[in-house]
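Heads up, one of the protein chains got dropped from this complex, but the rest are sitting where they should.
Labels for the chains are A, B, C, D and E, by order of writing; each one numbers its residues from 1.
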Amino acid sequence: MSGHELFQTPWNFLGLPQDVSDPARARGWLLPVPYESTTSYGAGTRDGPAAILAASRQVELYDREFGNEPAMEYGVHTTHPLNLVHRSPEAMIQSVEEAVAELLSGKQRPEVLGVLGGEHSISAGVVRGLARVQNPDSLVVVHVDAHADLREEYEGSPYSHACAAKRILEVCPIFQIGIRNFSSGEAAFMSRSRKVQTIFSEEAGDSRGGFLKDLARFVKKKQVFLTVDLDGLDPSIMPAVGTPEPGGISWERMLEIARTVAGHAARVPVFDVVELAPIPGLRAPDFLAAKLVYKLFSYTLLGSGKTKN
Amino acid sequence: MSGHELFQTPWNFLGLPQDVSDPARARGWLLPVPYESTTSYGAGTRDGPAAILAASRQVELYDREFGNEPAMEYGVHTTHPLNLVHRSPEAMIQSVEEAVAELLSGKQRPEVLGVLGGEHSISAGVVRGLARVQNPDSLVVVHVDAHADLREEYEGSPYSHACAAKRILEVCPIFQIGIRNFSSGEAAFMSRSRKVQTIFSEEAGDSRGGFLKDLARFVKKKQVFLTVDLDGLDPSIMPAVGTPEPGGISWERMLEIARTVAGHAARVPVFDVVELAPIPGLRAPDFLAAKLVYKLFSYTLLGSGKTKN
Amino acid sequence: MSGHELFQTPWNFLGLPQDVSDPARARGWLLPVPYESTTSYGAGTRDGPAAILAASRQVELYDREFGNEPAMEYGVHTTHPLNLVHRSPEAMIQSVEEAVAELLSGKQRPEVLGVLGGEHSISAGVVRGLARVQNPDSLVVVHVDAHADLREEYEGSPYSHACAAKRILEVCPIFQIGIRNFSSGEAAFMSRSRKVQTIFSEEAGDSRGGFLKDLARFVKKKQVFLTVDLDGLDPSIMPAVGTPEPGGISWERMLEIARTVAGHAARVPVFDVVELAPIPGLRAPDFLAAKLVYKLFSYTLLGSGKTKN
Amino acid sequence: MSGHELFQTPWNFLGLPQDVSDPARARGWLLPVPYESTTSYGAGTRDGPAAILAASRQVELYDREFGNEPAMEYGVHTTHPLNLVHRSPEAMIQSVEEAVAELLSGKQRPEVLGVLGGEHSISAGVVRGLARVQNPDSLVVVHVDAHADLREEYEGSPYSHACAAKRILEVCPIFQIGIRNFSSGEAAFMSRSRKVQTIFSEEAGDSRGGFLKDLARFVKKKQVFLTVDLDGLDPSIMPAVGTPEPGGISWERMLEIARTVAGHAARVPVFDVVELAPIPGLRAPDFLAAKLVYKLFSYTLLGSGKTKN
Amino acid sequence: MSGHELFQTPWNFLGLPQDVSDPARARGWLLPVPYESTTSYGAGTRDGPAAILAASRQVELYDREFGNEPAMEYGVHTTHPLNLVHRSPEAMIQSVEEAVAELLSGKQRPEVLGVLGGEHSISAGVVRGLARVQNPDSLVVVHVDAHADLREEYEGSPYSHACAAKRILEVCPIFQIGIRNFSSGEAAFMSRSRKVQTIFSEEAGDSRGGFLKDLARFVKKKQVFLTVDLDGLDPSIMPAVGTPEPGGISWERMLEIARTVAGHAARVPVFDVVELAPIPGLRAPDFLAAKLVYKLFSYTLLGSGKTKN
Partner (left out) sequence: MSGHELFQTPWNFLGLPQDVSDPARARGWLLPVPYESTTSYGAGTRDGPAAILAASRQVELYDREFGNEPAMEYGVHTTHPLNLVHRSPEAMIQSVEEAVAELLSGKQRPEVLGVLGGEHSISAGVVRGLARVQNPDSLVVVHVDAHADLREEYEGSPYSHACAAKRILEVCPIFQIGIRNFSSGEAAFMSRSRKVQTIFSEEAGDSRGGFLKDLARFVKKKQVFLTVDLDGLDPSIMPAVGTPEPGGISWERMLEIARTVAGHAARVPVFDVVELAPIPGLRAPDFLAAKLVYKLFSYTLLGSGKTKN
């Protein structure tokens, strides 16, 4: 069908024109995973990806930090959402692993793959999929969250959202930022594990951001998977999560973290943004999440904006 | 991208597989028009089309009335939404007219075009677009609504939602069902106009449905445009409209009306379903609207189910 | 702590006084199962049991049908909610089975056990638990629902909410009422299976209710498990479900079904009421569900009210 | 300020023009009483009057039953809302009594006074105020409700919403319609009191409406105060109440009741419509309440529409 | 009607007594313009003025910054809302222009006119109306917003909310504060236009607020129209806007801006506060907007509070 003037752009991230969102040309791909199964309280992460896509269509393409419309330059392709598998959390995680590995190793493939949750448990599948196409020794994970997610098992499942970081650790080291809620067992584990580095929320919110140097060192020359559980942010700007813990990260700090990762890593082949549980009638959190995903694509594909200078 | 097992179907009406929703094969097309501009009270019809599409993906394809999965047989193609024009209501209506005419006269074109509102004013554009590709003398309109919509002008505009039927009348006769709210002026007009036939809500809700015979006569051998303002239905099943008037049409009666139209008309080349203003958190109205659109496609493309027997 | 005048009754079903809700005396027990895992659209059945308990505290104890306060006579004990198991749907269903069997065979045990969902998949566990303490040959299930739930597997799991009736059939025959949505495969299965009897929604809504005689025959001299998926009711009175299908059962008909079952069965040792997904701000559905649970206890423990006469 | 074309009508019931709503000319007056204090569950009746006024501005003035715009004929004046008194429920009820008596006996005074609640307890003040200006022997009350409201005292107060009818009985006899929830004590009282006549919900919903003749007899030659607790209506059309009991009165039946009262009473000097607890985002109940208030003014000021014929 | 003790104050801004809100005495007037037509995403600005008025009645009259009840001193008259014109956005803007010019030049007229939106497009009418009664050469506009609103045309209309500042520029220079979202075209325009001065959000949020000196210079000896699009504020305190952009202005900074304008301008004859789209159930944004309007009246009528000292 012709008629560009009459009809809207296709239903994709940022509402990009057909050619800019074509998988053959787009350097960034976005995979929605509307999965929710093991959440305890609050519900609705299954509606997260659709809400982010809807909100993204209102995000202005122009980005003052870059002085142009970055997405028009690099292009973003939005894939069909992953099918849900409800045989078991493990089966779903395997499906995510398979999809990520398939997308990253296809003939046509993205430079950066963004994944939209859904609950945080999917990140275990993301890191495993990545490890199938990438030497695991070169991998590290940067993890923004309010919770340590370091339980070995939760409510009977090792693939619960509360075990996401523990599953990631089976693949590679992790650098956690914004943590402010965890169990005795997790506290003990954090203090003895050499593969976990934790920046608690007070440190993460420190006005000078001293931890950013440690973060830069951690990602240096590494292939980084950046996983953002939105409850790492402060509930004042991100109430639409299952357990909104007071004392979280600000929008500006979140961007500094992303810039640091993108500016010092060898590459960021994958990131995910998870746990948005949209609140009917309240669009600000969806909009913020959409802007964050756009920023993450821009930083990881174009290099960090401001820190370059 | 391959991987039918891994990924979901495209984002279209009913979540149909790619091939069944291909414009080259689909006998029904669906055009979303998320337009809202002249509404007085309550807001949100701009979100109607997206809500209907989202809900439609949960509708079971199998229809017991037909004994199979009708949509898999005839196919439905969902077009990109119409772009909004805010220069004036008139300009927007012209855009609808143009789009409808273009879609109905394209080389690839639908047998039945469904249009999703948005506010009711778009129906003026729909009927004009239809009249450009169809002999106006053969046209009639069947109009389900709580309001007569027969004002010449409202809040300064002849293209207000409150004037939809008046604009339609400039093209062809109209048969109104479920009417229960109108002005003195409209009352006078109804009683003197020979081109309007009105079934008030008490008659429309009558248990024997005597008016259905009149309706059958009205559409006989005609090309029919069926326009459904969802506020014609009873607020108990359709609260998600701007002015939910008590005393409306039931779900069963709505289907009888549709079956009667489809069973006796020469053809129903176009229908629209308008004025859904989704209520955050309340999905029943969206779901009902999605089922209604599916039923309308089935009746108009396959002939009315039950009345055939 | 003393002070009956100062403090409220404990937090249990109907807000009954301590002694009337004591397990040692209460003839009815209520087990909340706030489980949700495999739902596709709409979310929130995990919040169903808490909402029903909260609403029940506003239900008047006096019941005009019985001419007294039935619950004060027979007593209802509310157990702690079942713990969630997220290893797999199968593991959760096993947990339900175990809990039901344990409660029904304990030294202290209820005459009638009510179960509150949560999603419908739990009913598979309920019937299995019942079959462990009751001769399966004497068992039948009466199933009120909008959906047939007869899929062998859904989204990879045989323990999905969409397979509830299929799992039940592995234990005993089933009588379905209010069905109005199902797949081709389920249609085929229904027409060939001798263990399923289906009353479609049109028949269920018929003003004379002719099917009630068939129902009476079906349950005669049987041990009956009555499972009520609230989406069997009409969305006008029960919008708070995942897929609210138009054309459902009325409140009065629902009570007639329950009276018929209780009036003709040998006994109704277990019932469940599932799939309430509370809508924030809308209390009518919670309240209706609470009244229904109360009515079910009264009919099953005291014999059907009106039909006795 | 001039400029009728530029500016909207004043903020009053139905959005009537200044002259039609002038107290010197308006035959109907409307008194908002946004009082809420003793409600148990659900909250928000204090927002009821404002929601009804807002919705009323969308109600079409033309009424087909009367064949014209009745309100333009008789006029409605909207007074300032009553001030709240929180010293005690009794003090508030006294304030209502005083206001009603003052309004009804002023030099300028309405033929019919409508009162908007707020919680039902205010009706005790309304009837007392009326009795101060009207011979109590000529008074009767018609009471539409789901609850008998015949408790002597509730939660420590004889001026609770649950005691409204008991307080009314201290002034004059009462005819209750739609009752479906009450306590043992109330049941006993109803059966022994000669001043209460009760039409339970099953009778009220009976298709022939046999009770309407009894109602006509009851009001014959009497001064009637008609008090409508909106929870008397069915929750499918009126979910916005504190305790929405299934099995209520339909919109059509509600109008028949009002027509019967207005058609046979000597006069209806006062009515009230109480207990609307608006649900954010859901406008249908507000709209229905506004239409009902309009109908009540028309029936009581112009005589019952249809029954006249 | 007498009875000050019995009845509430009239329905006006702050719930002021009749005499204090009398147009003959009130130095500030408030004009509600509940217009919404061209918004793209999110809806509801038409409900903004009513929500601000409702919230204002809860605002305490005493203001510690002034040490008294400022509104009781200067008085505020609330006009009837402007009638809506839906012929075209242009026609509506003309209506705003006419109303503003009429109010400002009437025999009775305000010293300061506040205008409540509705969508931002109305500001074009406000500035034009002002320019009809005031020498345009003495005029400047101060504009708080997240968006530059400098498009020549948007969705087919030069009178879209996205063109507000561009239309203003046709009348006089503009000083923009808090901007953080704009298009390539707007970026180019900003950098070349000499009539636009832009304080981006990072600068606007700077802890020392260096830009306030530039602002003071800009308004010096000028007649200032201050236009506040509420999305200029941070979404944490103002989520109730169409596109809530992270990184906005704080409450304290907003007051500093207002104080600076009022403290250095020759006069501020008009201000507007636009784009509140109330979220059902969430009153904090309405309340904040009401307080802001009160502060703006106080600063502009009494001189800036704190900066005086």
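Heads up, the rule we're going with is that a contact is a pair of C-beta atoms (placed from the backbone, for glycine too) under 8 Å apart; a residue touches a chain by one contact, two chains touch by 3 or more.
Small disclaimer: the values here were computed from a predicted structure and weren't measured.
Participant: Sort through A:G106, A:P239 or A:G263 and give me the one touching the missing partner chain.
Facilitator: A:P239
Participant: Looking at the full complex, which residue from C:E102, C:E170 or C:E252 touches the chain that isn't shown here?
Facilitator: Considering the complete complex, C:E102 is the one touching the chain left out.
Participant: Spell out the interface residues on chain C facing the chain that's missing from view.
Facilitator: 1, 3, 5-11, 23, 50, 54, 79-83, 95, 98-99, 102-103, 106, 108, 280-281
Participant: Could you pull out which residues of chain A are in touch with the chain that's been left out?
Facilitator: Its contact residues with the unshown chain are 40-42, 147, 180-184, 186-187, 200, 234-236, 239, 243-247, 279-282.
Participant: What does the interface between chain D and the hidden chain look like in terms of residue numbers?
Facilitator: Touching the chain left out of view, chain D contributes residues 36-38, 40, 43-44, 46-47, 83-91, 154-157, 160, 280.
Simple rule for what comes next: only the chains that are shown with their structure count from here on.
Participant: In terms of CA centroid distance, which chain is the most far removed from chain E?
Facilitator: Greatest centre separation from chain E goes to chain C.
Participant: Farthest from chain D by Cα centre, which chain is it? Let me know.
Facilitator: The chain farthest from chain D, judged by C-alpha centres, is A.
Participant: Compare the contact pairs of C-D with each of A-C, B-D or A-B and report the one sharing over half of them by residue number.
Facilitator: Repeat interface, by the over-half criterion: B-D.
Participant: Please tell me the distance, in whole Å, between the geometric centres of chain A and chain D computed from their C-alpha atoms.
Facilitator: 56
Participant: Can you compute the centre-to-centre distance for chain D and chain E, using the mean CA position of each chain? Integer Å is fine.
Facilitator: That gives a centre separation of 41 Å.
Participant: What residues in chain D touch two or more of the other chains?
Facilitator: In chain D, the residues touching two or more other chains are 234, 236, 280-282.
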